[in-house]
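Sharing a structure, written as structure tokens. Questions coming.
A single protein chain has been omitted; all remaining protein chains appear in their positions.
Order of writing sets the labels: A and B. Residues in every chain begin at 1.
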Amino acid sequence: MKAMPFIICCMTIGLVLPVLAAQHNEYPVSPPPFSEGIFPCSTCHAGLAVNTRKRQLKDEHTAITLRHAEKERWCLDCHSAGNRDKLRLADGETIDFTESYRLCGQCHGNIYRDWKAGIHGKRTGSFTGGKRTYLLCVGCHNPHDPKFKPLKPEPPPVRPKAQYGK
Amino acid sequence: MKAWRFFRETVQMVFVGTRAYTLWCAFLLAVIGVGIAFYLKQLDQGLIVTSMRDQVSWGLYIGNFTYLVGVAAAAVLLVIPAYIYHFDPIKEIVVLGELLAASAIITALLFVLADLGRPDRFWHMIPVIGILSFPDSLLAWDVVVLNGYLVLNTVVPITILVKTYFGKEPSRRLVIPLVLLSIPWAVGIHTVTAFLYNGLAARPFWNASILAPRFLASAFCSGPAMAILIFQILRKTAGMKIKNEALFKISELMAYSMFINLFLLGAELFKEYYSATIHLAPMEYLYQGLHGHNALVPWIWTATAMNITAFILFLIPRTRENLVTLNIGSLLIIAGVWVEKGLGLIVPGFIPDPLGEIYEYLPNSTEIAISLGIWACGLLIFTLFMRIAIPIQRGDFVHARHEKPALPPQYERIKP
Partner (left out) sequence: MLSLGALAGLSLGNLSCTRRAREEFLQKHFREMTEADKAAVIGRLEAQYQQQYGKAVRVGTEPAVPGTLWGYGLDLSRCIGCRRCVYACVQENNQSRGNPQLQWIRVIRLKKGSLINLENSEHYYDPATVPEPGFMYMPVQCQQCENPPCVRVCPVKATWKEPDGLVVVDYNWCIGCRYCIAACPYKGRVFNWAEPTLPPQEINPEVHYLGNRPRMKNVVEKCTFCVQRVRKGRYPACVEACPTGTRKFGNLLDPASEIRYLIEHKRVFRMKEDLNTEPKFYYFFSA
């Protein structure tokens, strides 16, 4: 019940303010998990000519192997060629990295819907009243290789027969 | 004054007796002592010293409890054939049966106490000062009916004995209704105890409506089997007048009970094995072993063999009416039903557990020592009851002695 005023409040703001600002408020996300020192991208890219040819990167970003519909797309389908500190939607709109869910949501509509409802992904903190944080899609999925990676499990419980004595 | 003298002499009397009596009591006290030592360890370290775990959270204690409730119920039901067939010493059988029932109930309650994790909070169960969740909890029902039964089965024999001591006839208007009440109450305690398990939908092995009838049928085998042996011991050692015919009649009734017990078991086995749903698992664990776990299999087959052998011995008039085979049969029933109803009924209820885990439970030395201690305690209580009751009933220990000072009290002669 207590969540209601909060949501209504957000929606009202969304109607009044520009769309971009509204979504920042509605989905308070944790910071994107950049590799250290990589952002802003313009630090390096500002002085580089834009090469729009699809190719294998040999000098930089060699750690990135695209395993995300790699036949159909490459870097500049998502990264804005004009402003490297932004992402690019299909319609050409540029958005901040903190709004990357909109980019993902273009293809993964069902999951985007679930994510907005809090059913896909993870929220932490307070679900009512206080501060709540959403994890961005990239908080769990590497955007270049999004399949969730296997984990080492925590140890199994102690078997009842081993629960003996002190 | 008279009452005080009765009380004082009663206390004095239990401390003297024949050599066999003294040795028997000393033996029981020693076993109790060992049990107490182990119980103190359990109190100190917690129930971790038993083999019980979250997967199998009840074991030997609760198995013994269940068995003893059956003994208590059946002991009183001896009163019915005594009335129907006009066994000679009816009054003695009533007293003996009810004191056996009282001893069995006390022993059963001691098993609950041993199983209780927090005996220091026992008072939480006492109505008014604590909270007894009646009528919601079947355990609360059990507390009520068992304690009621205990009161009933001590009031009646004590009334009869005290009156006999003072040379008066017990008031029929008081005793007969109470004896009659104790009969349905006996059925009641065992039914409630069966319902304790029966009502748990989480445990399909127990959640079968045949459970309460099975409980009663098996109790009517093991209880009288004990009585048959006790009657003979008392006949030999204390000159109790009971005819062989009475024993044979009881054994005939036991044959019927065992038939019903085996029939109900067969009905249960058929239902589980023919339909073979996932609820068959506990039965499979018990009789065949499940996924390579089979700790109870030798136990249950031995018990089944014992029960069937006893059934045959009691069915055939020639073996039933032969004291040797009768006693063998009784012993087989006592042991067979104990396994069937102790380990065989309680433990498989937990295997596999609600999430499918299998933990093989067998009692460890701590549980066995504490259980033996409690059994010894029960036997001691019954022995002391008999030590007092029999001399009174035989007319050796009566108030009239004091009116004839020529007769000194001859405790040595008044053996149990």
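Rule of thumb we're sticking to: contacts are C-beta pairs under 8 Å (C-beta built on N, C-alpha and C of every residue); 3 or more make two chains touch, one makes a residue touch a chain.
For clarity, every value in this text was computed on a predicted model and none was experimentally measured.
Of the listed residues A:His45, A:His68, A:His120 or A:His144, the one in contact with the hidden chain in the full complex is A:His120.
From the options B:Gly46, B:Gly167, B:Pro184 or B:Pro317, the residue with contact to the unseen chain in the full assembly is B:Gly46. The omitted chain makes contact with chain B at the following residues, 43, 45-48, 52-54, 57-58, 106, 109-110, 112-113, 115-126, 130-133, 136-140, 143, 147, 150, 197, 199-203, 278, 281, 290, 349-350, 352-357. Take chain A: the residues that touch the chain left off the picture are 1-4, 7, 114, 117-130, 135, 140, 148, 150-159, 163-166.
Keep in mind that, in the parts below, only the chains that are shown with their structure count from here on.
Centroid to centroid, with C-alpha atoms defining each point, chain A and chain B lie 69 Å apart.
Considering their complex, residues 160-161, 163-166 of chain A touch chain B. Residue ranges on chain B touching chain A, taken from their complex, read 45, 48-49, 53-56, 359.
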